[in-house]
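The other protein chains are all here in position, but one chain of the complex has been omitted.
Naming follows writing order (A and B), and every chain is counted from residue 1.
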Amino acid sequence: MANTLDQIFVLLKHWIVAYFPLALQPVVGILLSVVAIIATFPALFALTTVIERKGLGRMQNRIGPNRTGPFGILQPVADGIKSLTKEDIVPRSADAVVHFVAPLVLVVVVFMGFAVLPMGRNMQLVDMDAGLLYFFAIGASAELSIFMAGWSSRNKYSLLGAMRAVAQMISYEVPLLMSTVAIVMITGSLSLVKIVEAQNQYTWGLPHWYIFTPWGFAAFIMFCIAAMAETNRSPFDLPEGESELVAGYFTEYSGFKFALFFLGEYVGMFSISGLGTTLFLGGWSAPLAVLNFMPSWIWFFSKVMLSIVVMIWIRGTLPRLRQDQLMNFAWKFVLPMTLLNLFVAGLWRFMGEGILRWLVCSAILLGVYVIVGRTEMRRRKIGPRSYRYAE
Amino acid sequence: MLGEGILKGLKETARNALGSFVSAERLTTVEYPEQRLPLPEASRNFPFLVYDGADWESGLRCVACQICEKECPPKCIYIDKSKDKKPDAVGKQQFYPAKFDIDISVCMSCQICVEVCPFEAIKMDHEFELSTDDRFGGLLLDRKELAKSNEYYHKIHPTEATAVDDRLAKERAAAEAKTKATAAAAAAKAAAPKPDVPTAGAAPVPAAKVAAAAAPATPALDAKREGDAS
Partner (left out) sequence: MNIVFWILAVITVLSGLAAVTLKNTVHCALAVTGAFAGLALLFLQLDAQFAGFAQILVYIGAVAILVVFAILLTRGSDTPAQGVFSRTWFAGLLIAAAVFTVLGWAVMNSAAALPHENAVPTVTVQQIGQALMGRYVLPLEIVALLLTAAMLGAVIVAMHEKGEPK
């Protein structure tokens, strides 16, 4: 019974596919999975917009939207109607073709990332050998669409926002990849399915999730920071900050194209939360061995929604980082820590089982973090400011 | 340690978010229009005319002296005096306004009309939900819309209204006392003995003298009786 519930979507797909002739069956199978993904994640996106607005409201001592439907549940419907009925303004001097294509490219690229995420037992669209590499390759293409959006608007501020966004995304791509290389090293495979299966074992009832290891925890923190910077999410949302650049690279977009950008950003958040869940939080495996009766896809989506809630929480707490602070942080702190993490993960692998490797790895990571932290926080010389080009 | 501030911040926002469900101090939203914040007593929006008693036309305190019309900076008040007179708040016969219009789209709520009115007839209202879809006449309030009862005035400005009532009562008492005094003085003068009066008037003189003797005596006796009684 539990197994049927766990595999219910897979069984449903096989049942529908059986109705088609043999030649068409692979195509129909893939189409069904694609349709399921395209149906699920925008629905989750709608739910997330409500959760975000109400959550941010509660954190700021106010109620979020509560007039449209009970507890504001129908707010995304209202937003959707608004986006669809707004006039689609394209500036006269804007590059019409590129202006039109930019949001399309973003949405397509972002949805393509879901192809390798295992959303439950046997529930990935494609089981690729180099699945993780595919995901990062697709993520890198999203930057291009942001640049296209900013440049095609022929607006100085859009262009500035786009350059900043691209610079930020490139800077944080390296820590993002490096923090996952440790995982690949320990698992021995780039395939996301194998990574989840490697975490699906239990010792004394506790799971083998990578976040519970010292190097995995450090890598998870760095992955979170880099993921939030990749999706232009607070505190890294200078490119789209409302008080800085109007709306940054999507200033000149209105109506449905703006909604597409918004959708792309949120679905990108889901995509990268899904990846973080797969790599660090054990994907679809349950936290305790006894809880395995619950379907695997429920665990996956709960973990993804938990990550989203944490992202919203961080957005409501932290102020925005300035561009140079962002870049300093990426290149001078996060990247060296990821390299150290790689070294520690190698040490872990070669030290063999036992309590010694836990102590040594934790000590190294904690020690370096505290020392570097102290140095970073001490170097604040508050003196008269000097301007490089103004004297 | 690096990152400590962030954790403290996260704890604070979490406390805000979860506490907003249980404690009122963490959720200060007043959901207008179902709930309203009580306005302080001295708040003011647009003027209204006070009337005493039950009938607004006869109890209107305004005597159309037009001082507020002259003093109003944006000139939003328009008054037409009546042709006849009626008794006012203290009993004197006064004119009353046949037309009293205030254009509240012009009024700037400066309260000068209230400050200069000698008859406590115009006061500031709290009412702010006055929007209308009639663009041309909807914001021009006439005499009937502006007249509100003294009980309403007590409700919105309790301390002010009691002070005004006390003042008016004192004025009324003073006016009554004055009329009584003038009547008494007139009566006394009429009853006073005239030394060069001819015998033709001698017959009514003793009667008048008796009356005059009785008249001053009665008020004094009355006063003494009132004094004893109080």
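Heads up, the rule we're going with is that a contact is a pair of C-beta atoms (placed from the backbone, for glycine too) under 8 Å apart; a residue touches a chain by one contact, two chains touch by 3 or more.
Since this is a predicted model, take the numbers as computed values, not measurements.
Here the chain not displayed is in touch, across the complete complex, with A.
When the omitted chain is restored, the residue from A:Q25, A:S141 or A:N292 that touches it is A:S141. Even with one chain removed from view, subunit A keeps its contact list with that chain: residues 95, 98, 128-130, 133-134, 136-141, 143-144, 147-148, 151, 159, 163, 166, 170, 173, 188-190, 388, 391.
By our rule, only the chains that are shown with their structure count from here on.
Once the centre of each chain is set as its mean CA position, subunit A and subunit B turn out to be 68 Å apart. The touching residues of subunit A, counted against subunit B in their complex, run 55, 58-63, 66, 313-314, 316-318, 369-370, 372-374, 376-377.
Taken in their complex, subunit B has these residues touching subunit A: 1-3, 6, 9-10, 12-14, 16-17, 20-21, 26-29, 31.
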